[in-house]
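Complex shown without one protein chain; remaining protein chains in place.
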């Protein structure tokens, strides 16, 4: 890293944006969390239904799934409303599949019983990293929904084992950096999204060369950075879940 | 009204819910207002594009249109995501057509010039009256977007003439009441949405008998109540627009 | 009204177009009525199925619903076939929801039993007021379908309570007028569709300011005019239902 | 043919149903014909637009195309509205492609000029043979639309060369019969739709074995019968076109 | 036929292209046949499912159906992928309906039992006659799938009665010719697809005049030619089915 390297935000290479996790942002869903990674703000709600998709019916297993959307006014240039266009785009499907897989990695579906928890992650304001913010916030909403089920006595055993959080990393002007914002994301060489659990294991690693193919050592630097960031995010999740909500 | 009549919320028959209009709720759209009518919260953003729909191209006229959606977790029971279902339902189309018509009623489209302002009204939390809150909030977002255009010098003449706001009225247990919340809405005899301008004229009147057909005098009582409520809403819009935003 | 006011059709302000209700226009549906309001002609058929939508299954209640369409050649300029475009437009959905709500307002769904009556309203020729003609004609088709069910012994108690009809009113060149045709509709200041029952109660009131916002006294004049027209329409429905069909 | 053979309708094997061709059935389209083949009634309208599909643009050629639909109440059991289902079924597409091809076979597209004539064929009542009735009626509507264009001076040379009509034939209980109605159609061994021109040439031959594979001599008998019927239909078209319409 | 008539391929008028039927082309489906008619190559697989469509449920009858598609790169100019466009076109639906009807003509659906065999016909390379190649190849795949069911003991009685094959015929430069390739197909006066069984009976005859209406004697010449070709195709099917597969 040359001495005059600087990120557009002035952050250190290994520095997260300010992160907030506001529980109880809305009141009807069993869990409702407004997560902010800097200017990226995603509303994550967790809704419970007492049925499962067809392929699970009768197995006793539960299901956790996710849907993702961007409000049309959340970006610099208005994005089309997918409901009006009549279908969800490839990027949306890819992201919501990622969120669902990530959260299922910390759930004992047998202990959940025959019910579905849907995590809706809607981006109110986008500034890079919406999918990683969504995973990080959705985990907290999922915890709140499960608390509701346990208080009601619907679930005996805690189906959650461990925490899950996500962060992006990349190579920006030759330097590995943590938690890319939009200015970096649109101008970096490599973009990687990493999902990890609180045991330090990888759930998902998705890296894409944008400008130039990345080398093994860059891969290692990026995953190490991600690990640092996710440790902090999991601590923030823990603090948020310990606080009392309205 | 019998002496023991009471609304679920304890409000007087002609009393609005607490109303807030938070400007600048998000930062990318030209206008962004979070409007609350009690527990109903709708995010209204106004986005500007320098083109108009095909039927207007070359006429020099501008266009104002609206899109409406409910976040899946905004209601007591999760609603399907319309983008995932692959189409917008009849209720959604009906509401967004209403919002668009209402706001076009206060705009000189010639003065706007060949551009489109889209008002996206997304319900974060639903407790009755989402369409009337959306119209009331979208008007403020529209004003902010037009201010941006005027500051930039894109528009010479102010295309806005007058203000527009909306409120619901109904007959609840025999008594005409203002601004129905969900508890009243799901249990009332008649439900009417009224859109008016600041000159006291009606833009839209949409009344539906739910339980029993309503009489002429009920129609008059309801429209009179609506007029009282809208006068207050237009004053609240005026105050919000005079305040300084971040 | 100035002395030289005249409607394009030469009608008096409170005069309906010639109305006909031809029962038994086609033979397969349980009810089939060709309704004409002047040059507006709508074929309304009522079909009976022995099942109800999912949300009613097992409740013992019946359902009445409507679908609306315009034949592509029914208008001056050919309209797209919605089946070919792959979806029904917002206007279509809005109208068919209105027709369905209006007819459910005169039906005891418990007495109907677990069956669905679908009113298909297809516009053969459009000259303004297609939705009000559709409601007025569909009521007669609904009566015929119910007669069939009663003759077969499928229904014991008459599920119909009262009649329903609809008419448009508007302010044309400053004068409130009844039953707008296309020439008036495309050139009026206010357009209102009113649905009433034979007890003089309002089922639906939908008024839209086209050119200028309308005042309370205009609202009252228009609803009074509508009441006059609907009384005549309900009498015409009664006469049609008393006549013998082929 | 055994001596006790009889058709459900009592017709002779080579006898058409009563055929009517009512021109000017509606007034907005350039051509509008209600065609009846017995109880089968199809409204055929011809609409003119001054543009052609993309693949013809700039070639100077015109286009003739068709769309087909069945009103939901036109059959014994209500059929789904294709606009509501969100797509046209395979049978519909097959029929409208057949109608379009058939009518293009009598049109000089160069002489038509860069315009499109769309034939909308909507079945008001179905009793077998809707596609052949549609072709026969659409030809008359097409003639009327072309007359309008010629009267306006939009077309110099008559683009029509020859007439086109269609009829079904089949083998019913071992006997070749002309113009199958629904009772025969649903109980026959072979069903064939034949489109011919007034020169006795075949435009389309579509035969399907329903119960047993048909032999060469049956194919010849059926096409001969079709030829007899189409000669009569073309004479009826000629008479209809010579009559004066309102 | 003038002495200097020649087909683009140099074939005699009554000569088929080289035909191959390669069984076991893929291994997962119960039947899998790569059929070639010259350069036209279609992969036909037969898959078995132990359920039938809704309209057959509980009747004890089985079902045979077909789906057809062209790979985007199978033609000279890339064709759109129908999955990406979001719907199957009219031509596709027409062809797959034809394939399904043709194969059902040689199946005793009662003997098949409550199961569905789906014939997927995917064109790898197109050079005219894809639908007739598909029918001819799908018959062999169907036989293989039924053999699997019989070997497993799932079916007691052979549900197949007779063989089915198909070929195109046409009038090319005034001469009736057998099995049109693309060069002929795009330049012929008449195009006819004929499906026959091994008893010499017609299952389907679909003839379309492209350039000029065809006469009765041409219809007879073409069907006679088709009969000659189909006899050879059925012999090739028999040989393929007698050979041993990997």
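For clarity, chains are labelled A, B, C, D and E in written order, and residue numbers in each chain start from 1.
By our rule, a residue touches a chain if its C-beta (ideal position, glycine included) is under 8 Å from a C-beta of that chain, and two chains touch if they have at least 3 such contacts.
The shown structure was predicted, so the numbers you read here are calculated from the model rather than taken from an experiment.
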Where the missing chain makes contact, among the chains that are shown: A, E
From A:6, A:50 or A:208, residue that would touch the chain that is not displayed: A:208
Touching the absent chain when the full complex is considered, from D:87, D:150, D:173 or D:215: D:87
Residues in subunit E touching the chain absent from view: 26-29, 32, 39, 41, 43, 45-47, 49, 67, 69, 71-76, 78, 81-88, 92, 118, 120, 122, 124-126
Touching residues (missing chain, whole complex) on subunit A: 87, 89-91, 93-94, 96-97, 101, 105, 192, 196-197, 199-209, 212-216, 219-220, 223-224, 227
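One rule holds in what follows: only the chains that are shown with their structure count from here on.
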From the options B-C, D-E or C-D, the pair that copies A-B, where over half of the contact pairs coincide: C-D
Same vs different contact residues, subunit D with subunit E, by half of numbers used: same
Distance between chain centroids, defined by C-alpha means - subunit B, subunit C (Å): 28
Gap in Å, rounded to a whole number, between the CA centres of subunit D and subunit A: 59
Centre-of-Cα separation between subunit E and subunit C, whole angstrom: 51
Subunit A residues counted as touching two or more neighbouring chains: 86-87
Chains touching one another, given as label pairs in label order: A-B, B-C, C-D, D-E
